[in-house]
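Have a look at the structure below, then the notes.
One protein chain is absent from this view; the other protein chains keep their places.
This part shows chain A:
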Amino acid sequence: MKREIISLQEVTFTYAEEDIGIRPAIQNVSYTINEGEWVAIVGHNGSGKSTLARLMNGLLFPQTGTVRIFGEPLNEHNLWDTRSKMGMVFQNPDNQFVGATVQDDVAFALENNGIPFEEMVERVHASLAKVKMSDFMNSEPHHLSGGQKQRVAIAGAIALQPSILLLDEATSMLDPQGREEVLQTVHELRKETDLTVISITHDLEEALLADRVIVMNQGEKYATGSPHEVFERGQELIDLGLDLPFAMNMSRLLRAQGVQLVADHMSEEELVNDLWTSHFNK
(Lines give C-alpha, C1' and ligand atoms only; values in the text may rest on other atoms or scores of the structure.)
Protein backbone atom coordinates (compact mmCIF):
# COMPACT_ATOMS: atom_id res chain seq x y z
CA MET A 1 0.00 0.00 0.00
CA LYS A 2 1.44 3.30 -1.06
CA ARG A 3 1.65 6.17 1.36
CA GLU A 4 -0.99 8.87 1.00
CA ILE A 5 0.50 12.16 -0.10
CA ILE A 6 -2.40 14.57 -0.59
CA SER A 7 -5.88 14.12 0.66
CA LEU A 8 -8.90 16.40 0.52
CA GLN A 9 -11.84 15.76 2.80
CA GLU A 10 -15.21 17.31 2.11
CA VAL A 11 -13.60 20.51 0.94
CA THR A 12 -15.81 23.45 0.07
CA PHE A 13 -14.48 26.74 -1.14
CA THR A 14 -16.16 29.88 -2.38
CA TYR A 15 -14.56 33.07 -3.68
CA ALA A 16 -17.55 35.21 -2.66
CA GLU A 17 -18.06 34.45 1.00
CA GLU A 18 -20.78 37.01 1.65
CA ASP A 19 -22.76 36.19 -1.42
CA ILE A 20 -24.80 33.09 -0.57
CA GLY A 21 -26.55 32.96 -3.91
CA ILE A 22 -23.36 32.11 -5.79
CA ARG A 23 -22.41 28.49 -6.31
CA PRO A 24 -19.19 27.64 -4.46
CA ALA A 25 -16.18 27.09 -6.73
CA ILE A 26 -15.52 23.79 -4.98
CA GLN A 27 -18.30 21.82 -3.35
CA ASN A 28 -17.78 18.92 -0.99
CA VAL A 29 -14.84 17.41 -2.82
CA SER A 30 -12.88 14.51 -1.35
CA TYR A 31 -10.05 12.50 -2.85
CA THR A 32 -6.73 10.99 -1.92
CA ILE A 33 -3.60 10.91 -4.01
CA ASN A 34 -0.93 8.36 -3.18
CA GLU A 35 2.82 8.60 -3.49
CA GLY A 36 4.17 8.01 -6.99
CA GLU A 37 0.82 8.35 -8.76
CA TRP A 38 0.14 10.45 -11.83
CA VAL A 39 -3.30 11.92 -11.40
CA ALA A 40 -5.02 14.08 -13.98
CA ILE A 41 -7.77 16.44 -12.90
CA VAL A 42 -9.91 17.31 -15.90
CA GLY A 43 -12.93 19.51 -16.41
CA HIS A 44 -14.09 22.29 -18.67
CA ASN A 45 -13.70 26.00 -17.87
CA GLY A 46 -15.25 26.93 -14.55
CA SER A 47 -15.34 23.37 -13.25
CA GLY A 48 -13.12 24.40 -10.35
CA LYS A 49 -10.01 22.52 -11.36
CA SER A 50 -7.65 25.47 -11.05
CA THR A 51 -9.15 26.34 -7.68
CA LEU A 52 -8.26 22.80 -6.58
CA ALA A 53 -4.63 23.46 -7.49
CA ARG A 54 -4.63 26.58 -5.38
CA LEU A 55 -6.18 24.73 -2.46
CA MET A 56 -3.55 22.03 -2.65
CA ASN A 57 -0.60 24.36 -2.21
CA GLY A 58 -2.09 26.81 0.23
CA LEU A 59 -2.65 29.76 -2.08
CA LEU A 60 -6.25 29.41 -0.91
CA PHE A 61 -7.69 27.80 2.21
CA PRO A 62 -11.06 26.00 2.21
CA GLN A 63 -14.01 27.34 4.20
CA THR A 64 -14.97 23.86 5.30
CA GLY A 65 -13.18 20.54 5.12
CA THR A 66 -9.46 19.86 5.38
CA VAL A 67 -6.56 19.55 3.01
CA ARG A 68 -3.92 17.13 4.25
CA ILE A 69 -0.47 16.98 2.78
CA PHE A 70 1.92 14.22 3.86
CA GLY A 71 -0.72 13.26 6.41
CA GLU A 72 -0.76 16.66 8.10
CA PRO A 73 -3.46 19.30 7.76
CA LEU A 74 -2.17 22.23 5.69
CA ASN A 75 -2.02 25.41 7.76
CA GLU A 76 -0.08 28.64 7.96
CA HIS A 77 2.70 27.06 10.03
CA ASN A 78 3.68 24.32 7.64
CA LEU A 79 2.76 26.28 4.51
CA TRP A 80 6.28 27.18 3.38
CA ASP A 81 7.65 23.79 4.26
CA THR A 82 4.90 22.18 2.18
CA ARG A 83 5.53 24.47 -0.75
CA SER A 84 9.20 23.54 -0.76
CA LYS A 85 8.14 19.92 -1.31
CA MET A 86 5.70 20.76 -4.06
CA GLY A 87 6.86 22.12 -7.40
CA MET A 88 4.28 23.92 -9.47
CA VAL A 89 4.20 24.90 -13.12
CA PHE A 90 1.62 27.40 -14.35
CA GLN A 91 -0.11 28.03 -17.62
CA ASN A 92 1.62 31.11 -19.01
CA PRO A 93 5.30 30.40 -19.72
CA ASP A 94 6.23 34.08 -19.64
CA ASN A 95 4.56 35.06 -16.41
CA GLN A 96 6.40 32.57 -14.21
CA PHE A 97 9.91 33.27 -15.42
CA VAL A 98 11.49 35.32 -12.66
CA GLY A 99 15.21 35.16 -13.39
CA ALA A 100 17.07 37.16 -16.02
CA THR A 101 18.50 33.99 -17.54
CA VAL A 102 17.61 30.30 -17.52
CA GLN A 103 20.03 29.42 -14.73
CA ASP A 104 18.93 32.34 -12.57
CA ASP A 105 15.34 31.24 -12.91
CA VAL A 106 16.08 27.65 -11.94
CA ALA A 107 18.02 28.95 -8.93
CA PHE A 108 15.20 31.22 -7.77
CA ALA A 109 13.39 28.70 -5.58
CA LEU A 110 16.72 27.45 -4.23
CA GLU A 111 17.73 30.98 -3.25
CA ASN A 112 14.40 31.45 -1.51
CA ASN A 113 14.96 28.33 0.54
CA GLY A 114 18.45 29.32 1.58
CA ILE A 115 20.32 26.49 -0.16
CA PRO A 116 24.10 27.04 0.13
CA PHE A 117 25.89 28.27 -2.99
CA GLU A 118 27.92 25.16 -3.88
CA GLU A 119 24.90 22.88 -3.64
CA MET A 120 22.82 25.39 -5.57
CA VAL A 121 25.21 25.30 -8.55
CA GLU A 122 25.13 21.49 -8.55
CA ARG A 123 21.35 21.31 -8.38
CA VAL A 124 20.84 23.91 -11.10
CA HIS A 125 23.10 21.94 -13.44
CA ALA A 126 21.46 18.62 -12.57
CA SER A 127 17.91 19.92 -13.00
CA LEU A 128 18.68 21.54 -16.33
CA ALA A 129 20.28 18.32 -17.52
CA LYS A 130 17.14 16.41 -16.56
CA VAL A 131 14.92 18.60 -18.72
CA LYS A 132 17.59 18.73 -21.47
CA MET A 133 18.07 22.47 -21.28
CA SER A 134 21.75 22.51 -20.27
CA ASP A 135 22.75 24.18 -23.52
CA PHE A 136 20.53 27.14 -22.76
CA MET A 137 21.99 27.91 -19.34
CA ASN A 138 22.69 31.57 -20.13
CA SER A 139 19.80 32.24 -22.49
CA GLU A 140 17.35 34.97 -21.78
CA PRO A 141 13.64 34.06 -21.66
CA HIS A 142 12.66 35.97 -24.80
CA HIS A 143 15.00 33.81 -26.84
CA LEU A 144 13.25 30.58 -25.82
CA SER A 145 10.16 28.89 -27.21
CA GLY A 146 7.10 28.28 -25.04
CA GLY A 147 7.93 24.60 -24.63
CA GLN A 148 11.49 25.43 -23.61
CA LYS A 149 10.27 27.97 -21.06
CA GLN A 150 7.95 25.39 -19.54
CA ARG A 151 10.81 22.91 -19.35
CA VAL A 152 12.85 25.54 -17.52
CA ALA A 153 9.89 26.02 -15.18
CA ILE A 154 9.88 22.27 -14.53
CA ALA A 155 13.63 22.38 -13.89
CA GLY A 156 13.03 25.21 -11.42
CA ALA A 157 10.39 23.12 -9.69
CA ILE A 158 12.40 19.89 -9.47
CA ALA A 159 15.57 21.68 -8.36
CA LEU A 160 14.05 21.70 -4.88
CA GLN A 161 13.71 17.92 -5.12
CA PRO A 162 9.99 17.97 -4.38
CA SER A 163 7.79 14.93 -3.83
CA ILE A 164 4.98 16.40 -5.87
CA LEU A 165 4.88 18.15 -9.22
CA LEU A 166 1.71 20.11 -9.82
CA LEU A 167 1.05 21.12 -13.43
CA ASP A 168 -1.69 23.72 -13.65
CA GLU A 169 -2.64 23.78 -17.35
CA ALA A 170 1.07 23.79 -18.03
CA THR A 171 0.68 22.71 -21.66
CA SER A 172 -2.40 24.64 -22.68
CA MET A 173 -0.59 27.64 -24.17
CA LEU A 174 1.91 25.55 -26.10
CA ASP A 175 1.97 24.37 -29.69
CA PRO A 176 1.70 20.59 -30.24
CA GLN A 177 5.47 20.21 -30.39
CA GLY A 178 6.01 22.16 -27.18
CA ARG A 179 3.32 20.11 -25.47
CA GLU A 180 4.98 16.90 -26.56
CA GLU A 181 8.34 18.15 -25.20
CA VAL A 182 6.86 18.99 -21.82
CA LEU A 183 4.91 15.75 -21.42
CA GLN A 184 7.92 13.73 -22.52
CA THR A 185 10.01 15.50 -19.88
CA VAL A 186 7.50 14.71 -17.15
CA HIS A 187 7.35 11.12 -18.32
CA GLU A 188 11.11 10.73 -18.07
CA LEU A 189 11.28 12.36 -14.67
CA ARG A 190 8.80 9.86 -13.35
CA LYS A 191 10.92 6.98 -14.58
CA GLU A 192 13.90 8.19 -12.59
CA THR A 193 12.23 9.30 -9.38
CA ASP A 194 9.21 8.52 -7.30
CA LEU A 195 7.64 11.83 -8.25
CA THR A 196 3.92 12.25 -7.74
CA VAL A 197 2.44 14.19 -10.65
CA ILE A 198 -0.84 16.02 -10.52
CA SER A 199 -1.77 17.55 -13.85
CA ILE A 200 -4.69 19.84 -14.13
CA THR A 201 -5.78 20.02 -17.71
CA HIS A 202 -8.59 20.16 -20.18
CA ASP A 203 -6.52 18.25 -22.69
CA LEU A 204 -7.70 14.68 -22.60
CA GLU A 205 -4.68 13.36 -24.49
CA GLU A 206 -2.67 14.53 -21.52
CA ALA A 207 -5.12 12.86 -19.14
CA LEU A 208 -4.60 9.58 -20.96
CA LEU A 209 -1.02 9.48 -19.69
CA ALA A 210 -2.20 9.49 -16.08
CA ASP A 211 -2.73 6.51 -13.78
CA ARG A 212 -5.97 7.96 -12.58
CA VAL A 213 -8.34 10.66 -13.75
CA ILE A 214 -10.61 12.83 -11.64
CA VAL A 215 -13.36 14.56 -13.59
CA MET A 216 -14.62 17.82 -12.14
CA ASN A 217 -17.93 19.40 -13.05
CA GLN A 218 -19.51 22.56 -11.60
CA GLY A 219 -17.24 22.43 -8.56
CA GLU A 220 -18.05 18.84 -7.74
CA LYS A 221 -16.20 15.60 -8.28
CA TYR A 222 -18.07 13.98 -11.13
CA ALA A 223 -16.15 10.78 -11.68
CA THR A 224 -12.87 9.14 -10.91
CA GLY A 225 -11.06 6.09 -12.19
CA SER A 226 -8.42 4.92 -14.61
CA PRO A 227 -8.38 6.78 -17.93
CA HIS A 228 -9.95 3.72 -19.47
CA GLU A 229 -12.84 3.63 -17.02
CA VAL A 230 -13.44 7.34 -17.29
CA PHE A 231 -13.36 7.59 -21.06
CA GLU A 232 -15.73 4.66 -21.43
CA ARG A 233 -18.42 7.09 -20.37
CA GLY A 234 -18.15 8.63 -23.84
CA GLN A 235 -21.23 10.74 -24.44
CA GLU A 236 -21.52 11.70 -20.74
CA LEU A 237 -18.14 13.45 -20.93
CA ILE A 238 -19.13 15.26 -24.09
CA ASP A 239 -22.25 16.50 -22.32
CA LEU A 240 -20.00 17.94 -19.60
CA GLY A 241 -18.24 20.03 -22.22
CA LEU A 242 -15.19 17.81 -22.48
CA ASP A 243 -13.72 16.34 -25.61
CA LEU A 244 -12.80 12.73 -26.11
CA PRO A 245 -9.25 11.78 -27.03
CA PHE A 246 -8.74 11.71 -30.77
CA ALA A 247 -8.52 7.92 -31.10
CA MET A 248 -11.69 7.37 -29.09
CA ASN A 249 -13.59 9.95 -31.03
CA MET A 250 -12.39 8.42 -34.26
CA SER A 251 -13.44 4.92 -33.29
CA ARG A 252 -16.86 6.20 -32.18
CA LEU A 253 -17.37 7.82 -35.57
CA LEU A 254 -16.13 4.71 -37.40
CA ARG A 255 -18.55 2.55 -35.45
CA ALA A 256 -21.37 4.94 -36.29
CA GLN A 257 -20.47 4.37 -39.94
CA GLY A 258 -20.81 0.61 -39.42
CA VAL A 259 -17.11 -0.29 -39.24
CA GLN A 260 -16.61 -3.37 -37.09
CA LEU A 261 -14.09 -2.70 -34.34
CA VAL A 262 -13.12 -5.05 -31.58
CA ALA A 263 -12.13 -3.03 -28.58
CA ASP A 264 -12.07 0.49 -27.23
CA HIS A 265 -9.09 2.52 -28.27
CA MET A 266 -7.20 4.85 -26.01
CA SER A 267 -4.34 5.66 -28.33
CA GLU A 268 -3.94 6.20 -32.03
CA GLU A 269 -1.66 3.17 -32.19
CA GLU A 270 -4.27 0.81 -30.76
CA LEU A 271 -6.83 2.12 -33.21
CA VAL A 272 -4.51 1.72 -36.18
CA ASN A 273 -3.62 -1.82 -35.11
CA ASP A 274 -7.25 -2.73 -34.75
CA LEU A 275 -8.09 -1.25 -38.13
CA TRP A 276 -5.43 -3.04 -40.14
CA THR A 277 -6.12 -6.36 -38.46
CA SER A 278 -9.91 -6.01 -38.60
CA HIS A 279 -10.22 -8.06 -41.77
CA PHE A 280 -8.40 -11.04 -40.30
CA ASN A 281 -10.83 -11.25 -37.42
CA LYS A 282 -13.84 -11.77 -39.59
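Methods note: a residue touches a chain if its C-beta (ideal position, glycine included) is under 8 Å from a C-beta of that chain, and two chains touch if they have at least 3 such contacts; residues count from 1.
Keep this in mind: contacts and distances are computed from a predicted model.
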Checklist entry - Given the options "ATP-grasp domain-containing protein", "GMC family oxidoreductase", "Alkaline shock response membrane anchor protein AmaP" or "Energy-coupling factor transporter transmembrane protein EcfT", which would UniProt use as the protein name of the unshown chain? => result "Energy-coupling factor transporter transmembrane protein EcfT"
Checklist outcome for this item: In the whole complex, of A:Gly36, A:Gly99 or A:Gly225, the residue touching the missing chain would be A:Gly99
Checklist entry - Hey, which of A:Val124, A:Ala155, A:Val197 or A:Ile214 is the one touching the hidden chain? => result A:Val124
Next on the checklist: One chain isn't shown here. Among A:Glu17, A:Glu72 or A:Glu111, which residue touches it?
Outcome noted: A:Glu111
Next on the checklist: By the contact criterion defined above, which parts of chain A meet the unshown chain? Give residue numbers in ascending order.
Outcome noted: 57, 59, 80, 83-84, 88, 90, 92, 94-101, 103-104, 107-117, 120-121, 124, 140-142, 156-157, 160
